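A single protein chain has been removed from this complex, and every other one stays in its place.
Going by the order they are written in, the chains are A and B; count residues from 1 in each one.
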Amino acid sequence: MSSHYSDLVTSSPPWVGIYAGTVNSLSLGIVIIGKFSEIIFLNQWFIRKSGIDSSHYIGRALTSVFPELNQSHLSDSIDSALRRNLPAVLSHSLNKAPFPLFDNLDQPSQRIQQAIHITPLTLQTGERFCLIQVYDVSIAVKKERLLREQAENLRSLAFIDGLTGIANRRRMDEYLADEFKRAKRNHSPLSIVMLDIDYFKQFNDTYGHQSGDFCLQRVANVIKATLHRPADLVARYGGEEFAIILPDTSFSGAVILAEELRKNIEVLAIAHESSLVSPHITLSIGISKAQSYNNISEATLLSQADQALYQAKTEGRNRVRVFSEPSA
Amino acid sequence: MTCSAIKTVLVVDDSRLSRMLISKYIRLVYPNWIVIEASNGQEAIDKVKVDCPNYITMDYNMEGLNGVETARQILHLTSRAAIVLFTANIQSSTRSEAEVVGIHFVGKPVTEQTIQLALDYFANHP
Partner (left out) sequence: MKKLSELQQDALLEIFNIGVGNAANSMSQLINAEIKLSVPKLQILLKDHANVLNAFVHSNRICAVSQNFTGPLNACAFLVFPEGKTQEIVHRMMGESVSAEELNDMEAEALSEIGNIILNACISSMSDTLQTDFESTLPRYHLGSAKEIFPIKEEDNQFMLLLHIDFSMPKQKIDGYLVFLLSLESFNELIRKIDLFLSGI
């Protein structure tokens, strides 16, 4: 065996040098493991990035140089290459960074992100080795994360009202459709609250649009703060109109919430000198509820809340009204 | 081994090959035992009612009732049977499923060594 190797060296010296030089110049990690799971070779890239003392690893078991690899998927895969001659890929997504490799050895918190290929190498003599190629995929991972974040941002932007930061009409329509279906399936109650800022046009005329926008933001914040359950959704329905979807909420629950809202806005005491009902900003509120789900759609439910809101307005504003079927 | 009493073993597996391998080895080790077979959970339950086996080896993946569910129902009928779950589902979740029901776990493949593991368990449950 050894004479065989020296034959190779003397008969073709330039090739051996070229091979060694190539492997050591690669910008990926090369590790070669022998049949007793011992390290036979590490290339320069791997030595540089792992910071291990090159005089100490040769002949030692991989898991004794890197104890954290004990019983890992990586060492199982190396075993399988050595014993069964089967290659393996270790994706970054499922393995992250198995080897402790660093671009900056002073910053051991930031491992190089890795994709790993494991290939068995069988010599003509039958002796088997295992070649491990370690790719640095840190840049691809970063790019991927960035793209994902951007996609999520875009998606959420498409569902959020730019001024108030709460859900927009589109998001509400989707949410209502889902919740309506769910309520119908489970025979659970579903309430809708519609509310409108009283004399908002006059507010804008008196204080200017900037103050109007600010007022809308404060009202939206109060509504958000008044809702307690994660399933409750408030959306800007249009101009100064807001809608709240309340799954699993009975009429009485919705009325209590609406009253609380109305009071919270009163307490806010945003001056509104051109209002005909109060010196401050007030709300008119209408409520509807799905009782039985026969012959009713989510559109009907919305329009019923709207009708109740209209009633609250015609009856003098700054009040809560619930929808009731007009008696025949 | 001292002369053992006659025991009845029920081998439950949807693979005829596995049943053959298990039955054959048991007969080799205990020539006087009675070995019966079932190819699914329901058949196993029916045979338990008739033949009252002392020991049962049970596959996990079978059409209809799985092995653990079958074992649960059998233990409801009779608490005297010692059961080994003999399965290719070797992950810890299946092991703990077996543990919850109170049956022993042996991982496939079916080889003399693994069948012997089941027999060792039975030997401790006379």
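Following the convention adopted for this analysis, contacts are C-beta pairs under 8 Å (C-beta built on N, C-alpha and C of every residue); 3 or more make two chains touch, one makes a residue touch a chain.
Owing to the predicted nature of the structure, the values given are computational and were not obtained by experimental measurement.
Student: Just name the one of A:31, A:90 or A:192 that touches the chain not displayed here.
Tutor: A:90
Student: Which one touches the absent chain: B:34, B:65, B:88 or B:123?
Tutor: Once the missing chain is taken into account, the touching residue is B:88.
Student: In the full complex, which bits of chain A touch the chain not displayed? Write them out.
Tutor: Touch with the absent chain occurs at residues 73, 76, 80, 84-95, 115, 117, 119-120, 122, 137, 140-141, 144, 148, 151.
Student: Provide the residue numbers of chain B that touch the chain removed from this figure.
Tutor: 15-18, 20-21, 24, 61, 63, 87-94, 107-110
The criterion applied here is as follows: only the chains that are shown with their structure count from here on.
Student: Using mean CA coordinates as chain centres, what's the gap between chain A and chain B in Å?
Tutor: So the centre of chain A lies 47 Å away from the centre of chain B.
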